[in-house]
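A protein chain is absent from this complex, but the other protein chains hold their places.
Up next is chain A:
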Amino acid sequence: MLSIKNLHASIEGTPILRGINLEVKAGEVHAIMGPNGSGKSTLASVLAGREEYEVTEGEVSFKGINLLDLSPEDRAREGVFLAFQYPVEIPGVSSTNFLRTAVNQVREYRGEEALDAVKFLTLMKEKMRLVEIDQKLLSRSLNEGFSGGEKKRNEIFQMAMLAPTLSILDETDSGLDIDALRIVSNGVNQLKTKDNATIVVTHYQRLLDHIVPDFVHVLYNGQIVKSGTKELALELEEKGYDWIKDEVDSKATV
């Protein structure tokens, strides 16, 4: 579904990603871990099409389409979803209104009819249960005055509403207490099908107890330096990142 080949990207001339290679197939969950500054969030942003990042080399193909050719909104409409680490606030715009605009623009792109108010609300009610989100929250201005947990839950709720093919969760666990973490993870797990895929970007193994990955990749200095199964995450939890850094750095000096 997603194939990243030798992806290089920089911000304001500073290279951040230095040759990422990654294959994600339908039905898989991939975890991307790594120390601070390794490029995890950059990778998420580049895939979503954030303009500040310049792709200097490499290819990204998504469902056979060259993803890098598409505008951020078209990537979203093709089915790429990014759950933001820091969801932004939009004063005066209710979550409901925001989502209705989003859902209908995506539908329009796909040649589907716009949902009327009744159908939209029915869909919303159904998806609200997934992340145990309160309707009151959705009639408030988007993310304005939401707690950290509410913001993240709202992200997963949006994901449920937009039913993406590829979901990228950028440190969705940061700022969540145990209960919120469980609710958010449950939501993600319930949305999993054999046809979609998830990339989980995280610092901590904790989240991976709830969202169990098929593959774990370690990102360091803008490259995937180690890949494995979920046991790799446990090993990292125990030993930290230093041993991997040492391994990479010693290779480099040889």
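As a working rule, a contact is a pair of C-beta atoms (placed from the backbone, for glycine too) under 8 Å apart; a residue touches a chain by one contact, two chains touch by 3 or more; residues count from 1.
To be clear about the criterion, contacts and distances are computed from a predicted model.
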Answer for the undisplayed chain, UniProt naming, from "ABC transporter permease", "Fe-S cluster assembly protein SufB", "Tol-Pal system protein TolB" or "Sulfatase", is "Fe-S cluster assembly protein SufB"
Touch as defined at the start, partner being the missing chain; which of A:T56, A:S71, A:T122 or A:S147 qualifies? A:S71
Touch with the missing chain holds, among A:I90, A:L234 or A:V248, for A:I90
For the chain that's not shown, point to the residue among A:Q105, A:T165 or A:Q190 touching it. A:Q105
Going by the touch rule given at the top, which residues of chain A touch the chain that is not shown? 48-52, 71-73, 75-77, 81-82, 84, 87-88, 90-93, 97-99, 101-103, 105-106, 109, 141, 158, 162
